[in-house]
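Note that one protein chain is taken out, while the other chains of the complex remain in position.
Right after this comes subunit A.
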Amino acid sequence: MTNWNTPQWPRAIIHIDGDAFFASCEQALHPEYRGKPVITGKERGIVAAASYEAKAFGITRGVPLWEVKNRCPEAIIVPSDYESYSLFSKRMFAIMRRFTSAVEEYSIDEAFADLTGLARPLGMGYVEIARMMQKTITQELGISVSVGIATTKVLAKLGSKYRKPNGLTAMPNDERREYLEATPVEKIWGIGPKTAAYCSKLGIKTALAFANQSSALVAQRFIKPHVALWQELNGQSVLTIETEEKTTYQSIGKTKTFSPVSSDPIFLHAQLLKNIENACIKARRHRLVASRLIVYLKTQDFRTRAIEGVLSRASAYPQDLLRVADQLFRETYEPQTMYRATGVVLTHLGPDTRVQTSLFEPPIRLEKLEQVYAAVDLLAEKFGKHTVHLLGSNVAHRAPQHARERAELPLRKQYRLKGESTRKHLSIPVLAQTLR
């Protein structure tokens, strides 16, 4: 019999993680891809997701596609179909919500849920609930997911990574130890390479070693988020399940790869402007303004040069960012170099209160910009993103982002069903094969 409400499960947190999510979605949409190495990210020139069959060839995320073709000539390489992936993602969360409303959508392919107290009403143990969620997702969506169920978020996340693909790892209070012992400290969610190196200096190699440090030492040597990790690893749940949609951001970044590579400053500048316009759109949507921005260029051989600049006034209007961005671009750009991507990150974001005008700013200009962008956003809503854009980014908007085989569009962008427009598609995944 299942033991409900034992000290084994003071809380029950589940973490569900899609296995090679994008590649799994492709396999669900194309039955002929099942059991075969599938790679997504054709448009980017590097692997975005690799199916487990492809991983067997040593192919991981970020590997250039020419290398994929060398290692595994039979690999099926497809352009990313974010529209369909996002439908699968929403469905995965919806299935989890059949069991509990306390679901946190952590990313497109990951979610947490709080199952505490549900064992009795659902008439099964927490592990069985977890197994049922996993089974339902696999059956209804045709993708596989890995599941961790534990007493805290950090432990649950550790569990979902522990056995993959299609794994289920349950960590009641008294079984925590062995999992922590087998986990190197850098594999803990929230511990970066710097902290891992610091831990290693302190002689902390495993998650268990970290968890076994005294609270005094942890409080003294580590920053607050890491203290929270330490608590969570010790079974003390301090991180809450965030069910609200995320509307606050630390930073907003936009980057886009293009092909072929280019050293043309006008083209590169246009690409950068397009990213700035995109970042500003997102900032305005969340009523945020940035006071700093980082501009970066990525070279053909994947080196990145980035420079940060300060704005004279916090803003989310491309015009306000232009002068600083141009200057940063001139400092970053080297004429003889071939580039593959540009990017921008807006940082030091704050709420848009529209008061901090600089001393020398004629407020008339600001008011005009406000009116212009209110109209621009309205037009975008009606006729599509970038209906009105800066002249400087025109080249980037007009030319296709990619050339040759990389220009291939995902299937769902190649056709329209009756009644669909280019901007409005049916909210149901359309399987790729036609029926005979």
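FYI, contacts are C-beta pairs under 8 Å (C-beta built on N, C-alpha and C of every residue); 3 or more make two chains touch, one makes a residue touch a chain; residues count from 1.
As a convention for this text, contacts and distances are computed from a predicted model.
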item: Listed names "Repressor LexA", "ATP synthase subunit a", "Carotenoid 1,2-hydratase" or "Sulfate adenylyltransferase subunit 2", matching UniProt entry of the absent chain; value: "Repressor LexA"
item: Chain not shown: contacting residue from A:E32, A:D264 or A:E331; value: A:E32
item: Listed residues A:I95, A:V185, A:I281 or A:A396, member touching the removed chain; value: A:I95
item: Interface residues of subunit A (partner: the chain not displayed); value: 31-32, 91, 94-95, 136, 139-142, 417-419, 426, 428-431, 433-436
